[in-house]
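With one protein chain removed, the remaining protein chains of the complex are shown where they sit.
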Amino acid sequence: MSMKTEPFVVNIGPQHPSTHGVFRMRLTLDGERIIDADMVIGYLHRSMEKLAEERSYTQNIPFTDRTDYVAAMTGNLAYVLAVEKLCGIEPPERASWLRVIMSELQRFASHSMAVGVFANDCGTWQTPVMHMFREREKILDLFEMACGARLTTNYMRIGGVSRDVPPEFRPALRKLLDELPMRMGEYEDLLLENEIIVARSRGIGVLTPEVAINCSLSGPMLRGSGVAWDIRKADPYCVYDKLEFDICVGTDGDAYDRFLVRLAEMRQSIHILEQCLEMMPEGPVHSQITTATAQPGGQPSAPLTIRVPAGEAYGRIESPRGELGFYIVSDGGPAPYRFHIRSPSYINLTPLRELAIGATVADAIVILGSIDIVVGEIDR
Amino acid sequence: MPFLAKWYDLRDLGNAVGAFLDWIRDLGGPDWIPYVVSGLIGIVAILLWLLVSQLAFIWIERRVIGRMQARIGPNRVGPWGLLQPIADALKLLLKEAITNRYADKPLFWLGPVLIFIPALVVFAVIPFGEGMSLADLNVGVLFVIAITSINSIAIFISGWASNNKFALLGSMRAIAMLISYELVQAFALLGVVIFAGSMRLGDIVAWQSEFNTWMFLLQPLALVAFLIASAVEINRSPMDISEAESEIVAGYHTEYSGIKFGFFYAAEYFAGFAVSAIVVTLFLGGWTAFGLERWVPGWLIFLSKLYLVFFLFIWTRGTLPRLRIDQLMAFSWKFLLELLFIHILVVGAEVLIWHEGDYPAVVVLPIFAVINWTLAVALVVGWATFMGHLRPERRAKRAVLTQELGATYFRPAGGHGTGPMGEA
Amino acid sequence: MTTVLSGFDLAHRLQPKLPDAVVDATPDWAEVKPNRLLEVCTFLRDDPELDFRFLSSLTGVDLLDHFEVVYHLLSISRNQAATLKVPCEDHDNPEAPSVVSVWRGAHLQEREAFDLLGIRFQGHPDLRRIFLWEGFAGHPLRKDWLNFPGGEMAGLERYPGEPGGKLEGRG
Partner (left out) sequence: MEDTGSIVAFWLLAALTLGSALAVVLIRDLIRAVVLLITSFLGVAGLYITLSADFVAVVQVLIYVGAISVLMLFAIMLTPRAGRNNAETFFRIPGILLAGLMAFTISLVSLDTDWAVVERGGFEETASAIGEALLDKYVLPFELAAVLLLVAMLGAILLVHPEGTDEE
């Protein structure tokens, strides 16, 4: 005789505290065990790929802010790198350094959100996420200093960045960098060593490296499974080849390891930023300042339109969530012919069903939290 | 205790009540009038005190957790945001209490009402001070356990009646947790009863006062177990599994809004106070404090202890993550209960030795305290080592830093398998 | 630095094993026949010298008269990348073999390409719409998709497979 219970369908989302936006998991439960899982997405679909086909290359930069709205800088960067690859523009050196600074700050900010929210998914009542927001706010202040916007930065330009950072940026960044390592120590002690977080996330959602690679996972998901792969090292863009940093990998491939890798990468970002502050040269920040409409500060702005030769390019960078790629096909016109975003959040969801089946509802939330999705990037 | 027994002696509020009752008695009338009046006074006093404390603690909790979370907390309504709880209460009163169409309406209505009962009724047996208890029952401890178990029925009813899947999951979890932790609660209190030799709460306080000790000094394990079990019973973090916000939205009260939600919100505080009151009475010496009660009103001592214990619940809420339901239940069945069995055996033996040998308490009690503390620490540490630190898959670790691109570092600590590992 | 294998290089490597698979090769990509795609992909994945075990990106491009599916491949152990293309000749009803059996990472990306471009991937285990709802008219990333045919009428349907029509459970 065996217990027969009725399967029970629960919709986690689209409005749910732990789906990080409008993501919906349709779970079929047997008691608390998940026997089937499906995801329903598209609630935030804005059809950016279609919209981008009707806008000029520069006009598309703001869209890239709004894909991964937690990491707008890296979205910008991936796009401009792809276009630069297509038309062979080489940005000036200072611009490359600024790009690295911004994307590392963005990585720190994004990872701090991911880590805090993951702890939230493990059931803390907002405390880690609030502390993480504190650090993120300071980084957003720096962004505001550099480009006037905090969240949707629209900072990178094809051929450089939109403007140089103001003189007060450097001391502010210095001050932040002096503070962050101490905070990081706190977070590592309080979150990584937390018995309940260990109990909740270790051994949950295990991905072997074979599965991770086969599922095209990238970023902390891949590194959490123990594959030392980081596009910043593998295919250094901007000035990453001049910087010294380590790839952070986990050894168990579970939710805890993905969380661990993010925390370790935050430390690496601090390390990279330290080096950037020392090594960043002076100079122009844009390669072709031509039709300059002088701005109030006397700085000329980047050109608004650009002619791109016919062809195609796939530019990839290591965004906080993984391999962010832009596949751009140009027919020589003012707008891209095809504009495809390879969004890591979306593809990282590939093994979600397999990870969720057999887990409990509580585990499913932890697993989803460890994937670190941004719905704007999933749906685009 | 040398009480003045004048009505203005605030060290025992019973004096004032007694004076008032005498006055009524002097007016004449049937015998039961003073009896009923004294009961009513007690009920009204407890209710008023609960309401005021609750309003105060809404503010305190929000401010304290605000500080813990590196933010300010409510500071707009009134000075330092002091009127925030009143604003909250008004908001809850004015909001529409939506009943979903397929809810089981009588039960949906009954849930929030029923959830108040255990939290309030428990206070009937709590001695707030010398002689200051509404009904000092013979079987006080048992009464407390019995009444708090009703809590989960209220939770179940509201979860089921909501006709909401999250609510149903929440109530399923609540019932499962109740079954696991009721025994723990009973066993934790059993040790206290064995020592004090009475189930009357007043006697237990008197026992602690007589031997100049607090029960938790003698039975630390019981206190810890009771605190954990009551945190489960009243759904406070880290055991707020039946209303786990990040998993099942709000658990059993997902569908409740307006004042019906306000009932749950208030009952959460009341239950918290009730549990703190039990902890204070049984483990922390109640309204006595090593002779301090001669100078300071006993009820003040009691209340300050109660608030301190309640603060503990706020503190854990601000800091700890949440366990999974199977881990929590395994913790009860596979750990706490076993430890408590050992504890009860040891405590029983101690009491037997004490009474048979007729040793003086001054000699015996410190020895017992040392034995019990050693036992508690050894058991907990032993279990933690055995279940946690000796097992690599339970240990915290740090990321591997490498420069070697494309290499694989996959070496799972806890064997293979993709399934989640329960608390084995 | 990631080495990029040119299309010629790919074609050269594929030549001995699958001589007739490659139709076209340029410095940037190699184009293979749809019916040989699975063999090519399996070869690219399993060949120890190529070792393209990581499918970076899969997408489709509407080239007005036909569709093209583009695969960006990556080898983690050898740190090299390559681009593969497959034409889908029938513009009205494009079809391509699914590579989910080779790379599971293609699962969601093929669903996306199906949803937005209407390319049917033969052999995909669960080819459903993903961003748009079932019942959405047309595939919006096609160049000939300019607006909702017949106005914005697309009806909101319930989750596929769920019992009942629009109003069940709402009273």
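As written, the chains take the letters A, B and C, and residue 1 is the first residue of each chain.
The working rule: a contact is a pair of C-beta atoms (placed from the backbone, for glycine too) under 8 Å apart; a residue touches a chain by one contact, two chains touch by 3 or more.
Just so we're clear, the structure is a prediction, and the values are computed from it rather than from any experiment.
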### Summary
The one of B:Ala97, B:Ile179 or B:Ile353 in touch with the missing chain is B:Ile179
#### Entry: Hidden-chain contact residue, picked from the options B:Leu83, B:Leu107 or B:Ala384
B:Leu107
### Query
Which is it among B:Leu83, B:Ile150 or B:Ile259 that touches the chain not included here?
B:Ile150
### Summary
Across the whole complex, the chain not displayed is touched by subunit B residues 32, 104, 106-107, 110, 137-139, 142-143, 145-147, 149-150, 152-153, 156-157, 160-161, 168, 172, 175, 178-179, 182, 199, 421-422, 424
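We adopt the following convention: only the chains that are shown with their structure count from here on.
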### Message
Quick check on this structure: which chain has its C-alpha centroid closest to the centroid of all protein C-alpha atoms?
### Response
A
### Query
How far is the middle of subunit B from the middle of subunit C, if each middle is the mean of its Cα atoms, in Å?
58
### Summary
Taking each chain's mean CA coordinate, subunit A and subunit C are separated, in whole Å, by 24
### Query
subunit A to subunit B: how many Å between their CA centres?
43
### Task
Identify all positions of subunit C at which a residue touches two or more other chains, and write them in rising order.
76, 79
### Summary
Residue ranges of subunit A touching at least 2 other chains are 227, 229, 234
### Query
Once bound in the complex, which stretches of subunit B touch subunit A?
65, 68-71, 165-166, 169, 172-173, 237-238, 240-241, 244-249, 317-327, 388, 393-414, 416-421, 423
### Query
Which part of subunit C faces subunit A closely enough to touch in the complex?
1-2, 28, 53-57, 59, 61-62, 70, 72, 76, 79, 81, 83, 103-109, 112, 116, 130-133, 140-141, 159
### Message
Quick check: in the complex, which residue numbers of subunit C touch subunit B?
### Response
76-79, 171
